[in-house]
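All protein chains of the complex are present and in place, except for one that has been dropped.
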Amino acid sequence: MTAAHSLPDPTTEPEEPAAAAPEAPRREALYFALRNPKLLIGLGIVLLLLLAGLVVPPFLEHGPNERYAPPLLPPSGDHLFGTTQFGQDLFTQFVHGIRATFVVGLLGGGIAAVVGMTIGFVAGYKGGWIDEVLNMLTNVVLVLPTLAVLFIIAAYVDSYSVVTQSFFIGMTSWPWAARAVRSQALSLSSRDFVDLARLSGVRPWKIIVRDIAPNMSSYLFMTFILLFGGAVLAAAGLDFVGLGPSDGMSLGLIMHQAVKWGALQLGVWWWFVPPGLGITAIVGAMYVMNVGLDEVFNPKLREM
Amino acid sequence: ASDTEGDGGAAGDYPRAETLYTGGTQWGPPSTWNPLDTGNYATGTVGLVYETLFLFEPQSGEYIPWLAESGEWVDDSTYELKLRQGVQWSDGEDFTADDVVFTVELGQIEGSTYGNLWEWLESAEAVDDHTVRFTFSQANYAQWANWLYFNAIVPEHIWSERSDEEILTGANEEPVGTGPYAYEAHDQDRQVWKKRDEWWATEALGHEVAPTYIVDVVNTSNEAALGQVLQGNIDMNNNFLPGVAQLVQGGYGVETYYPEEPYMLAANTAWLVPNTTKEPMDDPEFRKALSASIDMDEIVTNVYGGLVTEANPTGLLPAWEEYIDTEVVEEYATPRDPDVAKDILEEAGYEDTNNDGFVETPDGDPIDLTLIVPSGWTDWMESARVISESAEAVGIKVTAEFPEFNDLVDQRNSGEFDLVINNERQISNTPWTYYDYIFRLPVQEQQTTVNFGRYENEDAWELVGELDGVPVEDVEAVREVAGELQQIHLEEMPVIPLWYNGLWSQTSNTVWTNWPSSETDNNYLPSTWRGYFQLGSILMLTELEPAPEEE
Amino acid sequence: MLKFDRVSKVYKVGAFGGGELTAVRDASFEVRPGEVVSLIGESGSGKSTLGKMVLRIASVTRGAITCDDINVSGLRGHQQRKAYYRKVQGVFQDPFSSYNPVFKADRVFAMIRSEYYSGVSDAEWRKKVDSALEVVRLDPGQVLNKYPHQLSGGQLQRMLLARALLLDIDYLVADEVISMLDASTRIDVLNLLADLKARGMGILFITHDLALGNYISDQTVILYKGSIVERGVTEKVFADPRHPYTKKLFASVPQFHKKWDEVEAELREREAADTASQPYHLGEGEEVPGELVEVVEGHFVQPFHPRVAV
Amino acid sequence: MRKYFGRKIFVYVLTFFAAVTINWMIPRLMPGDPIQSRLARASLTDAGAAEALYEYFNNMFGLDQPLWQQYLNFWVSLLQGDLGISIWNFPTPVTELIMGAVPYSLGLLLPSILLSWFVGNWFGAYAARSKWLDNTILPLGYVLTATPYMWLALLLAWSLGIVADLFPASGSYGLSLQPAFTWTFISSLLEHWFLPFLSLFLVALGGWAIGMRNMIIYELESEYSNYLQALGAPRRLIRRYAFRNAMLPQITGLAVQLGTVVAGALLTEIVFSYQGLGYLILQAIQNQDFFLLQGAFLFIVIGVLIANFIIDVVYVMVDPRVRVQMQGGAK
Partner (left out) sequence: MTLEVSDLRVYYRTLRGDVRALDGPTFTLADGEIMGLAGESGSGKSTLSKSLIRLDGRMRYVGGDVVLDGDTVPVWDDRAMNEFRYKRISLIPQYAMSAMNPTRKIGRMIAELLESRGVRFRGIQDELHRRLELVGLETDVLNRYPLELSGGMKQRVVMVMSTLLDPSLLIADEVTSALDVSTQRAVAETLVEFRDREFVKSMIVVTHDISLVYQIADTIMVMYAGRLAEKASAKTIIEMPRHPYTKMLLDSLPEVGVKYEDKRLSGIPGSPPGLLSPPQGCRFRDRCPLADEQCLEQPPFVEVERDHHVACWKAE
């Protein structure tokens, strides 16, 4: 939910290459993508962590909550990230936590993206009173202090799982995305090719999905990335105050436990530093990747 | 940002050397100073301000006359109390027998915490200014003794003008008591008390409380408390502090009652309460198997790091050791051993018929139990996980869940839960309080304080009444009745004793020394918990000594 | 016949739709099959709005547009609308933005196919496309399977015409179809429109360029601030513009061979002949009526205050 | 103009209504009974007493009425400025609890929001100046925005608070003090305030810097910049213009971010045991203290709405584009 504004509002359309670039824009994008250090570094980190979350856990002997080692060991060869008060291996917890982080990011960001984009598209495309109503809805949700609402929901919802958590995060974090998508869709739907599609008797939702959306696919993707980051941070916040899912493992939960068990006061830095670092790395890498993408898709920015 | 009415304009510092900082009892801003609001009054309201007739010191088992000079059973239905003379309320009025009578009679207000006293108390009358006579329809020695040291006496001249509601739930913002301290100030995060030089005990008993100020700090969390302890901001803390063993061993200047495991005195028993109205927990064999399956070592060493000890099979606290019938225990206790658990299950017909790795009931119904523990109670949550794991190891499917506290209370009181951990009864003058907790009948729609498992056993309940009727000094007689109850408990296992929760207390010698310790003569309970000043903790304050000035 | 009967359009404008803007006011005229009607006016005069109303991209606020006696705004349901678009189609100003840049250009054909000819076999469809492309004189091999940016503006614009032809339409709205094209390719597209007209198509040709309007149209409609100020048979309007606005337009068109001053002088000469007694000269304080006056057969002018400059 | 604000206010009222309703509804529809829990804490030995007290409290808090009636009552007393009495902290009025916390929360929020906004924008503008700066400030900005509020708070509490012992790591002022206008008190207040402030400030800082940097790059590419360059205007002037114009979207950005920052402050307060609304809300949630929760939440919502409104007004004042548009000027 942060960095909503770090997606600039290119009300100026991506200019037409016209005669200038007879090369397919996609290939050009790929060319710049492969040469954009921000994109590559960001993507690299994200993939590395994703891989760690996906591939490593099945190879680990012990579960994330298993108490099998001596307590509070600092990082060492046996326990890369050290152990907890209960002799749980923090590396194991970390890789499992990464998993949850990605799940929340994908699901929460995904739900927010779907809701935000749907609302943004419909509002931008349909206009009129539908736009007004949706706009109002967006504004209402936008002004709500999301995390506070999430606190309340999370605290009082029964059988709270990662999926439910993602759902609620998704349902509260879409407004800025809806706004951004709406303004894009608005300017796109006044373009002639949309009118032409209408004249071809294509149904509105099909026009949105097949004509408008593909034209802002990079923008949508970037929006999703920001929503992903927002969802991860929101989930971490919830987990941290102990309002996260009660089962499973997440980076926020590790921090929660670290704090609860006095890691801070006892100087057990290896308990609370890596999970936060993990979140920062994932989200930060995503954001940096986003700038890279922006530069790839936006010729104006490439010169910088 | 503050509400410091009554600070008399003396805003400013509390000199460190004269101030005792405590913490661990107050979990929210101080909001009421009403001693009758037993679960919510600001830390110290009873003990520091309001006082009781006696103290009961569990370490020695002694009843210490306090506002009362003495008391005795004249006959089987009459108790006569001699009050101390020369005691004054902090507003200068004399403390008299009328105050005591008035306080006892408050029990007649509907909703009073000791309303049930009047079920067997017939009357209380002031014989003279310093003598009160109580007439009983039934002599419940244990309960009466308990009442005498537990309940604070309030001044009639102030309280008699109040409405019933005000008396039971009012904030009582300017508490007038007989105790060694008076209200000084409070804010969201603290309560400040100031020493009263006119305290009666100084003259009468030679007791003098050492600190001029007591600042009780509101807890936000255990870990914040840990930080404050480490920084020397708090002299005595009564939170459960994770990792305190390391602190004691590691030269952080933090001390506990025992210098080594279990570090703490035992304060109460943590019980695993099965809902005996539900299948299969209605089967004592199953309950025993469940009890046998629990890996207590894991909880004691890994979860608590040795801060607690496994409870006696009867669940009675060490202070009640003399009431335990060792023969009964030897004969009837089920050992904690997974193999034993498996045997019991097999014998009782619990088998894994559908091969999912978990046993089914003899009728073949699958068993899938949920153990609830309040969300955020980290040590219990961790313990619950251990219990779930060890139960599953013998084939009983138990899942640990962590609802919000209120939700848990709801499930617990209404009897919806399967398994819950509870430690509501504290140490007291008599094991009666524990058996009352375990066997109390009749089972109500809402079980708010006792017998959460809704276990019904008329015989046992009758025995509990009998126990109440045994004079508290008669150890032999108490043990006899208690022994019978222990047998029922061990055979039926309506609640499963787990461990003794510590009387969490960590102290620092930087400003104050001579804290209660097993190593010294100061053996009073080191606690500010509600109800513990009456258990002698108030005397701990009189033993404190300022730390020698450092060069 | 495409008939405009006192058509008006009001847009809501301003921040949050506070204000109103009348883009078209009481416009009435007709487009007959086999006829090109030029709609001429300055920027913002409401030309495109009229076109969009025909194409149902904008709604009609007042009045009615009928196509062969069917009220265009009265169409209900997806099927009716589709049937309508089979008869009436449009081509827009900017050939580059008429194509979705992320897809190949011939997607405009594919859309027609999926909506109207879903049963047609590949071969048959191919033939249909080829013949439509032939009409617009495009080589299928050169334009199919290419991205829009790989084609020239003229090619793109012609493909759009071919797309309209796939539907055997009766009426075409051509909204500034050539203004974005290079001078050298403009004329080809214009010629093509003329050919279509010869095939019996009715064309609403929207432009701000008088010369182009004149080149192919039969009827001319001059639009000024949303109102029709003059209309009629093209020759008559061009030979003898009456309304001051029309005259001003004429005087401002850059021409070869004639400089602006010369044109203006010519017009002034003619104006002298115009007497104040003409029925379209309003007296002091008279309201401008909505109705046009027929000055010569087939030449209508909106009455005006003669001395008021526009 | 009036119409514009009329509409805005309508949206605000609607938001307020929706937010407050959600907040009213959710805790009540959830399992658990705050009064039972309150009584449970009192360890009443007498079942009859429990019942009587239960009824008394239920009646006093109006929880025995049907839900719709409770809802109506709620609005009625809200409109009278009565937020009720805290259940958890009975019998303290909710207003008193909140008023005790709000100054602390505001004291954290206002400086951190405003300062981070100004400094962040300044940094961002600075970053857009050269490739070198861009490559150093930008990644730092991203790391900062990507940092979970509480983690940064933890790091600061640990490193500066516990290890280096430069600042206190918890509380809002020294335990030996009483609030007063003395230097000792104020310096203690500031000492305790610094770390929570710093953590909020830093996280927000990154976001603004990035936003500004992106905006200003767009502005520097704009046509008026090009034109000015073609006329030989010095970079200084062009940057100034770009900065000013890029600042405007950042103002709206501020409105969008407010909710997040407030939430971040809740987390930070929790880490530092700071005496603000964060701790109150958490307690209210855990104790199902409907009234306190309503009150605290109400306060946040009103705060966010007012801030939004101020931002709206400011925006209209500083951006001629919006102003002209609203006055129905030439398009």
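Just so it is clear, A, B, C and D label the chains in written order, and each chain counts residues from 1 on its own.
One rule holds for everything that comes next: a contact is a pair of C-beta atoms (placed from the backbone, for glycine too) under 8 Å apart; a residue touches a chain by one contact, two chains touch by 3 or more.
Source: prediction; values computed, not measured.
Checked against the hidden chain, the listed residues D:Tyr71, D:Trp122 or D:Tyr241 yield one contact partner: D:Tyr241. In the complete complex, the hidden chain is touched by one of C:Ala211, C:Ala265 or C:Val288, namely C:Ala211.
Residue positions on chain D in contact with the hidden chain: 222-224, 226-234, 236-237, 241, 244-245, 248, 318-321, 324-325, 329-330, in rising order. Residues of chain C that touch the chain left out of the display are 42-43, 152-154, 182-188, 190-191, 194, 208-212, 214-216, 234, 238, 248-257, 259-260.
The rule is simple: only the chains that are shown with their structure count from here on.
Taking the mean of all protein C-alpha atoms as the reference point, the chain centroid lying nearest to it belongs to D.
Inter-chain centre distance (chain B to chain C, centres taken as mean C-alpha positions): 91 Å.
Per-chain Cα centroids separate chain B from chain D by 40 Å. With each centre defined as the average position of its C-alpha atoms, the distance from chain A to chain D rounds to 22 Å.
Multi-chain contact residues of chain A (touching two or more other chains): 155-156, 158, 259, 264-265. Chain D has residues 30-32, 162, 169, 270, 285-286 in contact with two or more other chains.
By the touch criterion given at the top, residues 1-4, 7, 11-16, 19, 21, 27-29, 31-32, 37-40, 110-116, 165, 168-171, 185, 187-190, 192, 215, 217, 220-221, 224, 227-228, 230-231, 233, 376, 403-411, 413, 424, 436, 444, 446, 448-450 of chain B touch chain D in their complex. If you check the complex, the residues on chain A that touch chain C are 16-19, 21-22, 24-25, 191-193, 195-203, 211, 214-215, 217. Contacts from chain A toward chain D in the complex involve residues 1-10, 12, 136, 139-140, 142-149, 151-153, 155-158, 176, 229, 233, 236-237, 240-241, 243, 252, 255, 259, 264-265, 267, 269, 272-273, 275-276, 279-288, 291, 294, 300-301, 304.
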